[in-house]
Structures are given as C-alpha cells and as structure tokens.
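Below is a structure I'd like to ask you about.
What you see is the complex with one protein chain gone and the rest in place.
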Amino acid sequence: MKKIFGYPESLTPSHTHYCPGCTHGTIHRLVAESLDELGVRERTVGIAPVGCSVLAYNYFNCDMFEAAHGRAPAVATGAKRCRPDLVLFTYQGDGDLASIGTAEIIHAANRGEKITVIFVNNAIYGMTGGQMAPTTMPGQVTTTCPFGRNTEHEGHPIRVVEMINTLETPAFLARVSSHTPLHVIEAKKAIREAFRLQVEGVCFSMVEVLSICPTNWGLTTAESNKWLEETMMPYYPLGVLKRPAVDRAPDPMAIALPEGV
Amino acid sequence: MAKVLMKGCEAIGEAAIRAGCRNFFGYPITPQTEVPEYLAKRFPEVGGIFVQAESEVAAINMLYGGAGVGKRVLTTSSSPGISLMAEGVSYIAACHLPIVLVNIVRAGPGLGGILPAQSDYLQATKGHGHGDYKLLVLAPSSVQEAVDLIYEAFDLADQYLTPVMVMGDGMIGQMMEPVEFPEMRDLGSLPSKSWAATGARGRKPNIINSLYLKEEACNANSWKLKEKYDEIVKKEKRSEAYACDDGELDVLMVAYGTMARICKTAADEVRREDKKKIGVFRPISLWPYPYEALAAEARKAKRILVVEMSTGQMVEDVQLAVLGSKPIDFYGETGGVVPSPDDVAAKLRE
Partner (left out) sequence: MQTEVIMSGFGGQGLMMIGKLLAYAGLEEGKCVTWLPSYGPEMRGGTANCTVVVGDKPVGSPLITSPKAAVVMNQPSLEKFAPMLRKDGLLVVNSSMIPIKSDREDIRSFRIKANDVAAELGNRRSANLVMLGAYLGLDEVVSHETLLKAIDKSFEAKKQFLEGNRKAFMQGYERAKAGQSDE
C-alpha cells in the first residue's frame, strides 16, 4: 500500500532543528516520499553532509552515514561499489558540494557512480552563520563579502548542474525549486525520477534544489521566496538538463518534466 | 594606546594587521569564523587581500604561494580544517617558508563538536603532516596574550623561516577581553626575503621546492631543518609559573591555554579555603616544550596534577620533564565539556 498524503515512512517522526521557513525540511520530505514510493527504504543508505543538514541522519528513517565536509560523494562511491545492490544518495549544501567538495562531486559524476545526489542551493553557508558560498549571487551581502559579492574578486556564482552537464557520463541532471507548492510538486517529480533511474541501474543522477535561508539572508520567509524567484531563478534556470537517451518503459508515476536549458 | 574590548578572533585578525600581514586565506569554520569575517571588513581599510578559499586544502596552498613570493601570510581554522592543512604545512616547512597558522581548537575526533577543547595537542606538537618537520606552537591563555603572540609569531616565522602555529581553544576565540594592540608595523621595515620567487631579474632563479631526487639531498634538507629546530629548542621555550614561590607545594598543576586560567582560579580557592599550597605551571610554547622550567617547579611539589581539555595528550611531556621523580595525576574532560574551577578544586582536594 502506498500512502500518498501520510507521514512518509522514510522520515523519522523527530522534530527537525531547522529554522522556521527553512526549505531543508520540505526537501527531506520529497526524498523520503520518493524512497517510500519506490519501495526502497530498506535498501537505501543516505550520506549526510556538513552543513545545516548535518543532522539528516536523525531525520531519514533509513541507514545513514555522516561524511566529512564535502566528501559525501566519495563515501557514497565506496559504499555503492562495495554493495551495488544498495540505493545510495547524498544530501549536500552548496558549500559542501560546490566549494570544499568540488573534486569529489565532479569525479563521482564523471565516473558515473550509480548514486543520487540531492544538492540544496541556498546561496549561502547556513550552518556557520552566513558566509559566502560559490553560489552566492553577485552583489549579495554575506559575512565574508560584507560589501556584496564582487565578481571581480570572487567570480560569478557557479551553475553546478550546468558544469556537471559538460561531462559525458552523468545520466540525469535537473534543477528545481522549493519555494512555492507548485515548484515543490515539480521538485518531487525530479527527485523521484533521479532515484528511479538509480534503482533501474542507470548511472549518476543529480537534482539541484533552489532553497531559501531566511535566517542568514536576513529576510522573512515571504521575502526570501520572492528573492529566490527574482534573483536566483533567472540565473539558475529550472528544468531537466539531461536524461538517459535509452528507451525504456515509462514510469507511470513520472510525469513529463519541462525540458531544461 | 587605550584598551579596547574585543572578541579573541577579531583581536587575532587585528594583531595580524599590526604585525604587517596583509594577506589572509581561509575557509569558514566555527569557532574561528570571526577572524575571516573581521578581516573581510577590515582589510580594505589597510589595503589587505582577503580570499575565502574553496577549502582548507586550498587555503594552505594559497599560503604556500603567498609566503613563497615573500609576503606575511595568515590562515586561521579549527581542528577539522587544520587536519586538511597537514599536507600543505609539510610542504611549507620543507621549503623553509614562514607562515602563521592559527588553530582555534574544537572538540574532536571526526566532526566532533564546536565547543572548546585541547585535543589537538599531539597533532600540533608531535604529528600533523608527514616528514621530519616541526611546528613552533604557542598557546595563549588570554585575548591579550593571543594578540601579543600573533604579533610575535610573524617575526618568529621570518626569523626561523618556519611555520608558526598559535593554538587557542574555542574560549580564546569567542571571549571578549580588554586588549591593547601593539603599534602598526611599518611594511617597509619587514625583513627582506632574497630567497622569494619574485621574478629572476638580474639574478639566478629562486626555486621553492621540496622534491629531492637524490637521497643525500633529501637527507641534507631534513638535517638542515633539524638544525633550525635545535636552535628553536634552545631559544624559544616559554612558560609561566603561578604561585610557585613559597617553598614546598602540595600540588603543582600543569595546564596551558584557558585551562590554565581555570586552574589558577581553583588554586586560589583551595589555597584560601584549605590552606594548601598550590601552584600552576603553564607552558606557553607547546613546542618547544619547557621541560627544564617545569622540572624546576616540579622539584618543589609533592605531586603533580595535569589538567587538560583532552584525555591526557600532554601527560607524556610532563612525564618527560619529571622523569619519574614525582607522582603525576591527570584530570581531563573533553568533547566541549570544560572543567570548572570547582571541578578542578575537587581534584586538588582528593
């Protein structure tokens, strides 16, 4: 029996430590629902990052690791290579994945590790109190770019899925957002698809989720959603960038996603 | 200059500026992120360069580059980040380059926790990266001392052409205390560095390198380092003896950093209430370790109590100083649990 609106079995009933309005909790739920619907909770292993979602091992009701900052894709590689029958996912922030862990993510993607990466882009370091991330927007003020990100010195924000899309190997790459109910529905489809492809033995799948951090952006939740929509979305376009070319029976649950840029 | 009230991390940043450092490379990590945050704001006023590296691995190699072209360079981090820097520090030491590295220690191993600890003692004084190299390690116990030691660390690094580490715990980083800053160093007065890779105009190329294809040459470099370390051991030991000057001591405590302050408070309390004579020996240089000074104080004591925010990483050094002549007890908590003066006093009364 699938429970569609109930509390996902793949989530523990614990209260999360996230700030009010934070979208980490929503994204956890989308991952958990996907695992439930695919019926793989009992053979799934998740890798938590270092970042605000460091305690994800308390929230996902499946076996979990806690990795060193940025190293989750390498830990997932080790686990998946040793036990190919498991479903492996990493859940990483932008500092974790796109700064200190750039080497690990690129090479896991390029080797075509059969893992699913959930990449939460909130344009800031949440956990350490609001420092600049590689995805921080030009002009955005953070504690380590107190005069606003200056692209002359700090470069432009990294479009991670586009960058990984330059590699031949990865199978599924998408960017979604989490700031409105409609976007959450789309995000769910992409996350589920990413896991489904892994379960079917297709290689590397990754979903970037645009996310808000009201606390460190210094905005209310509503203002944050607006800022995401107006500032981040034009720079980080949504959509599926890549999907496997191979023909296979369509998943009845997967609804067509808009093609990406 | 008048005293100002400042957080340890910010004072460390300001002290580096006073010492003539205009180049910082680092990566955020609690509980030291206020250093990069302070410098990101303050550096533009003095023409400094602040770079948030993509990782500590990158940050330390940025220091390798900056030191190699002859600049005073600083990075600050905390335990997990310092572990990542081990490779780079080994290269920097091997190349005889001066850098200043700050570790605001948090609890470990692994991701551990962000609260104060002293569990990187062995890493700093005996281990860290690969090869025959040493870090000169200084451990302040107040914000003022952190400022003074940072200021001096840049001179020591230049004098010995070696990495110098200033190691404080989370309390040093987070606490506010009144500080007086030393004068601003005139950048023109800093030591000139003829060995730096600054462009081979009118001279033979300067090569910053630690690869030796011939074993004799590699051997020679390690002995050249050793010679330097011997000189540091001779000249740079620092320590403080507190309340050790009135005859035989019932207990001599050995502690460094903020733990030593807590011990001093406990010593005062037990002296006052129990009429027991308690002294505190505080190593300031953790490497080179002040063995002789400790041995001299230990001679006056009936027993020794080592107190640390670790499971006993410094005990071996105390044993080496005392060489079995006195009984040594240990009291420690770690993981962010900080022994209070009352906890220490209870151990003194045992």
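To keep things simple, chains are lettered A and B as they appear, and every chain counts its residues starting from 1.
The rule we apply is simple: contacts are C-beta pairs under 8 Å (C-beta built on N, C-alpha and C of every residue); 3 or more make two chains touch, one makes a residue touch a chain.
Nothing here was measured: the structure is a model prediction, and the numbers come from that model.
Although one chain is not drawn, the whole complex shows that of B:G13, B:P31 or B:P140 it is B:P31 that touches it. Among the residues B:E231, B:E273 or B:D342, only B:D342 touches the chain that is left out of the figure. Residue in contact with the omitted chain (choice from B:A40, B:M85, B:A124 or B:M171): B:M171. Although one chain is not displayed, its contacts with subunit B can still be listed: residues 3, 5, 30-31, 113-115, 170-171, 174-178, 258, 261-262, 264-266, 268, 336, 338, 340-343.
Just so we're on the same page, only the chains that are shown with their structure count from here on.
Each chain gets one centre point, the mean of its Cα atoms, and the points for subunit A and subunit B are 39 Å apart.
Contact residues on subunit B toward subunit A in their complex (touch as defined above): 27-30, 33, 36-37, 40-41, 44, 50-52, 54-57, 80, 110-111. Taken in their complex, subunit A has these residues touching subunit B: 50, 54, 66, 68-70, 95, 99-100, 102, 125, 128-129, 131-132, 134, 143-147, 153-154.
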